[in-house]
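A single protein chain has been omitted from the complex, and every remaining protein chain is retained in its original position.
The first chain written gets the first letter, and so on, giving A, B and C; residue counts start at 1 in each chain.
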Amino acid sequence: MARVFDSMILLIDCPDRKGLVAAVSDFLYRNGANIVHADQHRDSELDLFLMRVEWDLKGFGLSADLFRKEFGPLAERFQMRWKMGESTKPLRAAIFCSKQDHCLSDLLYRHRAGELACEISMVVSNHEESSRLAGFYGVPFHHVSVDKGAQAEKKQLDLLKEHSVDLVVLARYMRILSPDFVSRYPQKIINVHHSFLPAFAGSKPYHQAFERGVKLIGATSHYVTEELDQGPIIEQDVARVSHRDRLDDLVEKGRDLEKTVLSRAVRWHVEHRILTYAKKTVVFD
Amino acid sequence: MARVFDSMILLIDCPDRKGLVAAVSDFLYRNGANIVHADQHRDSELDLFLMRVEWDLKGFGLSADLFRKEFGPLAERFQMRWKMGESTKPLRAAIFCSKQDHCLSDLLYRHRAGELACEISMVVSNHEESSRLAGFYGVPFHHVSVDKGAQAEKKQLDLLKEHSVDLVVLARYMRILSPDFVSRYPQKIINVHHSFLPAFAGSKPYHQAFERGVKLIGATSHYVTEELDQGPIIEQDVARVSHRDRLDDLVEKGRDLEKTVLSRAVRWHVEHRILTYAKKTVVFD
Amino acid sequence: MARVFDSMILLIDCPDRKGLVAAVSDFLYRNGANIVHADQHRDSELDLFLMRVEWDLKGFGLSADLFRKEFGPLAERFQMRWKMGESTKPLRAAIFCSKQDHCLSDLLYRHRAGELACEISMVVSNHEESSRLAGFYGVPFHHVSVDKGAQAEKKQLDLLKEHSVDLVVLARYMRILSPDFVSRYPQKIINVHHSFLPAFAGSKPYHQAFERGVKLIGATSHYVTEELDQGPIIEQDVARVSHRDRLDDLVEKGRDLEKTVLSRAVRWHVEHRILTYAKKTVVFD
Partner (left out) sequence: MARVFDSMILLIDCPDRKGLVAAVSDFLYRNGANIVHADQHRDSELDLFLMRVEWDLKGFGLSADLFRKEFGPLAERFQMRWKMGESTKPLRAAIFCSKQDHCLSDLLYRHRAGELACEISMVVSNHEESSRLAGFYGVPFHHVSVDKGAQAEKKQLDLLKEHSVDLVVLARYMRILSPDFVSRYPQKIINVHHSFLPAFAGSKPYHQAFERGVKLIGATSHYVTEELDQGPIIEQDVARVSHRDRLDDLVEKGRDLEKTVLSRAVRWHVEHRILTYAKKTVVFD
């Protein structure tokens, strides 16, 4: 959603207990918060309480540091896992891509149009092709050849560290990241897979879909975990296909799906709308 | 959503002010409420705050009457418009229909399947045809001939009053209710119009859509107000049509849309999910 | 589509060859056919030509028997696999169901509303519950207990044979048919599976979907083959779910999808719109 004010966002999950909402609301009120949106939900199966609150910074009495300090004891009392975000301190994203640049192009356009509330620190690719596109949007481009294996990842990790990157977006990046890489960015790497997971995991999903004769093709964005294509799903979408669609047409229709599900995932992540638990995500949209 | 516990639901809209959420949360907490879902939203254009809270009745210390009494002063302080609902006291609905019975059939089936958390007190029709269907589902049927004009409405109103009906569902009821009738059930009459309003208001919307050559046809459920087809929209949906679809095919595809948007509207109304303001609805889904 | 004239329909697939369309068109023209719809398509990968032609019977010079005799040599010349259907001789369908009757109820309603151009010869169930519903729509009901294993299938097969049934619709029928049964009705048994195949094949697909945290749930209608859930897919559809949906809500939302994909499959089958080849279907919609 387009932003019209500066805000702070709090994401919480914890064991369900009476008084949770009252305690958090009271804490915010005492510190001058004016709540703009809030969404609370109890997962009765897991006995878990999930919450997202966003408030206007105007009149709010705590800096981010003070907030963390003051909120800590309350969080501890309720055994909360929690994250806090500030619209004034946008996350710093790096986009990884390979030869295909439709997702990259879409993300850069949306970012420039103000749809993605983050900074795009860099584009990283194992091919030179996207350099021109990154340049058009004024984003630094880094070519990292993957021929050299572990050395390539080291170079990528150095770049991320050097620029304090918070989020890695795999925009049809066709290489598999090592478990070590993944473990350094838990719930901070978003990938797009070109199928409706869990159908057609692995390679060549459009070929698989074509062979099977499905009537809808899909795409899935998800957090990357060590198990390939098994991370928590963030968003999915589908499009209708028919016998008139050849394999190439599936690939073409799929591009639009990939753009949609990846850009939504990035948007939700940078707006602090996503909680993960039990291998799933909750999206407070 | 399928119900797994008894709950109370509070719907609020009021001028935006700090401390609102804290005050309500605190009130609920002090009375032993365990919040199951809550959704709060500020409409920044109208400077309005909208809220829906639902809590488990287990351990809650107030009866409905006591709640109303105790909550009153708080509501007044914040200038709230508010409504309270109880899952243990389902609304009592009457379904009005004419010859076409697809919406009626759909509503009765869903009710029996447990999808609609209300009682269906009666079916009222200006035709005899639906008597058998109502009978199949064990719902009382009343034939009210509309030939007699004002007398017919009087009879309908008497029936509604006699059975303490809270909600009138116009399931393709093809007569226009008088302003007097409508004024007695404000935001308590739901109609389905067979077009994507505001396109094709008035009569024969499928004919109009066919003539215009639209590529999607639609249906709309809305609260009935004195202005025909102008009430607050609750739900809309569309379906794709092509040159292969004749007028009859539009009518046929439209039936599925009508069932969908009407049944959703009824469900949301009886689950106390709908607020109306500024000629619009807010649906807390 | 609603029918407004009597027609004959021809479905063809054969190796691609020049002159095919001309030969068929010429044959029809010489016999007085007035073509109402026709759709031809070359599958360039398999070098296959697929065709559906429907013509108005008014003025057509051949009876069904004569058509078969006269068209035979032409078909042979082009190595066609072909089927012919007549709108005046609707297929005879049997609906199999178990306890859940949402698909059954939907099919019976649609049939009565004129949406399904077939006869419904009987409802067969391993439970007594649906007897009343079948009765309401005036369709003969047969209870066949499955406790007796092979004997039950024999009884079912006898019923189908006795009433010259052309199509078996498994409307959430929860038993697996034997390979022998299946082989007797090739491409004549339609099933609905409550997932977006190939995801979540097998049992308890909603549980699987819930566990995996998908953002869309689906349903699939397909022809039954000897391999469970592997037959040619006819139709699929999906609906959005969120963290607010519990497992029961998935089941509930899924019911609407199941009704949609199954009723479309039945409609297309009885209107002779479906060809199968290479484990897939072509639907001429």
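Rule of thumb we're sticking to: a contact is a pair of C-beta atoms (placed from the backbone, for glycine too) under 8 Å apart; a residue touches a chain by one contact, two chains touch by 3 or more.
Computed from a prediction, not measured in an experiment: that's the story for all the values here.
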item	value
Residue touching the undisplayed chain, where the options are B:24, B:122, B:160 or B:233	B:233
Chain not shown, touching residues in chain A	1-2, 4, 37, 102, 105, 109, 113, 115, 132, 136, 244-246, 248-249, 252, 255-256, 260, 285
Contacts of chain B with the absent chain, listed as residue ranges	41, 43-45, 50, 196-200, 212-216, 218, 232-238, 242-244, 246-247, 278-283
Residues belonging to chain C that touch the chain removed from view	4-5, 16, 18-22, 24-26, 28-30, 32-42, 44, 59
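Operating definition for what follows: only the chains that are shown with their structure count from here on.
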item	value
Chain A-chain B separation of Cα centroids, rounded to whole Å	36
Chain A and chain C, separation of their C-alpha mean positions in angstrom	41
Sites on chain C at which at least two other chains make contact	244, 246
